[in-house]
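What follows is a set of notes on a single structure, which appears directly below.
Excluded from the complex is one protein chain; the other protein chains are retained at their positions.
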Amino acid sequence: MNRVSGALDRLGRAVLENVEEMGKILLLFISVLAWMFRPPLKLRNIFKQMEFVGVKSIFVVVLTGTFTGMVMALQGYHGFRMFSAESLVGGTVALGMTRELGPVLTSLMVTARAGSAMAAELGTMRVTEQIDALYVMAANPVKHLIVPRVIAGVLMAPMLTVVSDFVGILGGYFVGVHILGINSGIFIKNITRLVELNDIYNGLVKAACFGLILSLIGCYKGFNTRGGAEGVGRATTEAVVLASITILISDYFLTAIMF
Amino acid sequence: MFSLSSEAKVGLFVLAGLIILGYMSFQVGKQTLGLKRGYTLDVVFENAAGLDKDASVQIAGVEVGRVESISLKEGKALVRLRITPGVKLEHDAIAAVKTHGILGEKYVELHPGTRGAAFLGPGEQISRTERQTDIDRMLNQLSLIAEDVRGVTSSLNRVLAGKDGEEAISSILTNTRDLTRNLNNVIVSNEAALRAALENTRELTGNLNRVVTQNDEKVGQVMDSLKAASSAMEKTFATLNEITGGVNRGEGTLGKLVKDSATADKLNKTLASLQEVTEKINEGRGSIGKLINDDETVRNLNEGLTGLNRYVNKAEQFRTFLSYRGEYLFDKSDAKSFLELRIQPKEDKFYILGVVSDPRGRWTTKDITTGGVTTRTEEWDRDGLLFNAQIAKRYRDVVLRGGLLESTGGVGVDYLALNDKLKLSFEAFGFGNDRRAHLKAGAEYQIFKHIYLSAGWDDFVSDQDNRSIYGGFSIRFEDDDLKYLLTTTPIPR
Partner (left out) sequence: MIKLIDLHKSFGKQKVLVGIDLQIEEAKTTVIIGRSGGGKSVLLKHIIGLLRPDRGQVLVDGTDIAKLGDRDLNEIRKKFGMLFQEAALFDSMTVGENVAFPLREHTRMKEKEIRETVADRLRSVGLTGVEEKMPSELSGGMRKRVGLARAIAMRPQIVLFDEPTTGLDPVMTEAINRLIIDTQKKFNFTCVVISHDIQSIFEIGDRIAMLYEGKIIEYGTPEELRASRNPVTVQFLSGSIDGPIRIM
């Protein structure tokens, strides 16, 4: 009896903690929004974060994008060949990249690269009292630390997604046309036939949402770090896991709303 | 080290991203953007099953718009089309829902209507639609047809299944078979005679022609009377028709004819006597029979036929090409022209016959005897044309040539590359006694179907200061008329 109630207790506690955490993240989001529109904005900080989140993620995003496109082309080819519809590979790769894989994979890569770094950085600042120092100097940490990161995340994730979409299609084109021998004209024709402007734009809107999610969660976890170096490590891991899960779940809902 | 500030890096990245985005949007949105400004037309279809929003609207397979919306109107499908600006449709345009292939997607096909009619304005309705031939309807039609076919076959079955019918038909068939076999024999053995007849006819028509041209007026009269005769014939035929029609009506259907054993008997008898006649012919009885059964005739005929066969085949294989080639010799500031005929009896073998006009003429040696004194002069003969006559054989990409090159003995090698578009050639000829051979190396490239560009180095080991870089072009085409001319002209063996 005791064991049962203990298990229930733990379960309830976990649920409550998660709900509480979601609430806190939402509150953080609101205060980010509030501070975002309160001048002066430190452009230099924003650019620095944009460089970190965006420019420095290009390589990994290009890498994942290209190979994803290539793999999609390869797999799609074998599937479509059963219906003699190999030429649809182009459209499928393009549609898959722009709608789903571009935004999701890019965001996951950025989460792994930049979201984790945000958590680690803010976590370190927390445990070395740098965040307290900001408070003491009457400077709001949300404004100084979190707003630039969130802005960078929201702006850079779509940009990286554009790159990812493009190189993904390019990779698919390379495999489809040069390795599998699909006619290049038909390949491209099918891309333009199947893909609509809205597919690209909705993909970018998604990416912006994911950018918000990953930067917000990374900052939240880092900002609320407790317990020294170990705490920083824990915060980093939790940030990546939580952000990844949230991105994947919200992807479903965003897709359901948009398409 | 050149380094960028983070602002510059971000700026660069954003710029690149926006360019890529713009490019992709442009590629994808090309049609859609144009369409935004287009106008709408309504069509009411009986059934728009499978048609989706944004489905293609096409005229003659060219996309001219998209389906904007599909809604229900009085139990029918109201489809609104958005048409690209600049595409005009006449009032009597026809719309139809069609399918790409069997499993393909549905699209709206438009026929623009008669030219010159008033155009449909924005928001108007295309009133004429074509019923779609969907698979259900097609299957329905097919089953109706099948029903009919079954009716026919079953009635035939009823007619033929009876014992009488069966016997009658089988005897008809046997007789017919014998008849046709004999007829065949007759025709085959008669071929020579037929040929002679044809010959005569030709002669006759030739004579007739002569007669006709000589007696134009009379012919006119003859024609008139012929016309009268033919109209009379027409009448005759008409009556004949009536008669046969009556017969038809009287006798009724084929079934009755077959069942009527008297008729069948008659037919049988007729066929039997026909058979008798042909058998007689076959056995060599009678004059026709003798003629036909003469072995010699047959042999002659056979030879004639095989000859003809070979002849026809040869004409098919034979290819002839005519070409003109002009080469401008830069160091001489003068041009050299080649006119060549290439006869290609087989794919890998050909002959080249041609004339060359060389501004330098030909290096000639003349012995002139005047008053018992013989003087030898050597000079360039500027007037003389030079001749090419070569035999060439092709091995894969290499062509070996030999024979007369510019009126002297010589050889040449060609190497063909890029699907025969590029030809590298080397020629050596004029192995004269007292001067170095004439060597020529060059390349020729096909730029259009019949046009080639060429360049090279002519006579590049000349010891008479004759070497020159050249550049030029040539025109080459295949000539079918020439081919038949050649094959019908007897060539001495």
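Things worth noting here:
Note that the chains take the letters A and B in the order they are written out, and that residue 1 is the start of every chain.
Going forward, a contact is a pair of C-beta atoms (placed from the backbone, for glycine too) under 8 Å apart; a residue touches a chain by one contact, two chains touch by 3 or more.
Worth saying up front: this structure is predicted, and the values here are computed from it rather than measured.
The undisplayed chain touches these shown chains across the complete complex, A. Residue A:Gln130 is the one among A:Gln130, A:Asn183, A:Asn198 or A:Thr255 that touches the chain not shown.
Within the complete assembly, A:Ala138 is the residue of A:Met82, A:Ala138 or A:Ala256 that touches the hidden chain.
Interface residues of subunit A with the unshown chain, by the touch rule above, are 124-125, 128-130, 132-133, 135-140.
Keep this in mind: only the chains that are shown with their structure count from here on.
Subunit A makes touch with subunit B in their complex at residues 44, 47-48, 50-51, 54-55, 58, 98, 155, 158-160, 162-163, 165-166, 191-192, 195-197, 199-201, 204.
Taken in their complex, subunit B has these residues touching subunit A: 6-7, 9-10, 12-14, 16-18, 20-21, 24-25, 27-32, 54.
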